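One protein chain is absent from this view; the other protein chains keep their places.
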Amino acid sequence: MIYAIYVFIAIGVFFSFVGTLGVMRMPDVYGKLQASTCIATMGTLSITVAGVLYAIHAGMGVSVCIKLAILLLFVWGTNPVSNHALIKAAYKMGVKPYKEFKIDSYKEEEKK
Amino acid sequence: MEKRSFSSWLGTFIPCFLLWLLLTWSLELREIILGAAVSAIVAWFTARFFIHKKPFFLLNPVKWVHMVVYAVVLVVEVIKANIAMAGIVLSSKCKTCQSGIVLIPAGEDIKSDYALSTVSNAITLTPGTITMDVAEDKTGKNYYYVHWLDLQETDPEKAGEMIKGTLEKYAGRIWK
Partner (left out) sequence: MTALIIGAIIFTVFDLGLLFVVIKGPTAADRMCAADALDLVTALALVLYSLYSGRAIYLDIALVVGLLGFVGTVFVARYLEGRL
């Protein structure tokens, strides 16, 4: 049980590290948004699973487990909405991509 | 957006009240009365955004089984995409990879707004692809505009198969 908690915390820290490094390294806003999804998906999933295991191990009661599950559901439900709003705002602002898009189908939709 | 009706208000009130009970986790009379009042006010204002036609559409055990299967498929897809994303970020590929915005068609049984938003949220939740917009043409067929970080395919059908894969099939079963 203890080792499972260690492994889940390590996975969560690793994927949050990947997301943070991606936000710092990516050259344009589109890449930054794609990398920050890693924190919201695998980081939150692993940390909440580790938290539920620790709450069962330490006997902290059911309410802690339910609050962690609600946190996971909220983050997985709301993060796509904010990412979608931000990438559309960046496109409408006219942020230039670092390398030119190979195919840009959204330009024709914009003209209509 | 439909008119307010009592059954749509009830369908919003019950999840709000359940959420209140789960978050406070106590059965005192004071807490229950306060929670019921707050849930009633919140449901009065927001029922018309949540429920469009049939209020108790999800009260069906077959759909719960489909939801659990869909959640398992989604988690597996997210883990695979995360490992691919880690490969992109940790190598020197993040400055050189070619991105683009592709247009992919939606499946046959994806008709309602709920199904469309479920599939586009799932596409956004996998790292590497973000849905930018949803459009509908004259014949009633729906399309997604997807920004893809590591573009490999520009043909709409093949790109749709690579991005959505099996995910759309399981999501379509919930909202049939």
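Letters A and B name the chains as they come in the text, with residue numbers starting at 1 for each one.
In this text, contacts are C-beta pairs under 8 Å (C-beta built on N, C-alpha and C of every residue); 3 or more make two chains touch, one makes a residue touch a chain.
The model shown is predicted, which means the values in this text are computed figures rather than measured ones.
> Which of the visible chains would the unseen chain be in contact with across the whole complex?
A
> Give me the chain A residues in contact with the hidden chain, please.
The missing chain touches chain A at positions 2, 5-6, 9, 12-13, 16-17, 19-20, 23-24, 29, 32-33, 36, 39-40, 43-44, 47-48, 51, 54-55, 58, 60, 63-64, 67-68, 70-71, 74-75, 78-79, 81-83, 85-86, 88-90, 92-93, 95.
In this text, only the chains that are shown with their structure count from here on.
> Just the number, please: Cα centre separation of chain A and chain B in whole Å.
Here the centre of chain B sits 15 Å away from the centre of chain A.
> In their shared complex, at which residues does chain B touch chain A?
Residues of chain B touching chain A: 19, 22-23, 25, 75, 78-79, 82, 85-86, 89-90, 94-96, 98-103, 120-121, 124-133, 135, 145, 147, 149, 151, 154.
> Taking the complex as given, what residues does chain A use to touch chain B?
Within the complex, chain A contacts chain B at residues 14-15, 18, 21-22, 25-27, 30-31, 33-35, 37-38, 41-42, 45, 62-63, 66-67, 70, 76-77, 79-81, 83-84, 87-88, 91, 97-99, 101-106, 109.
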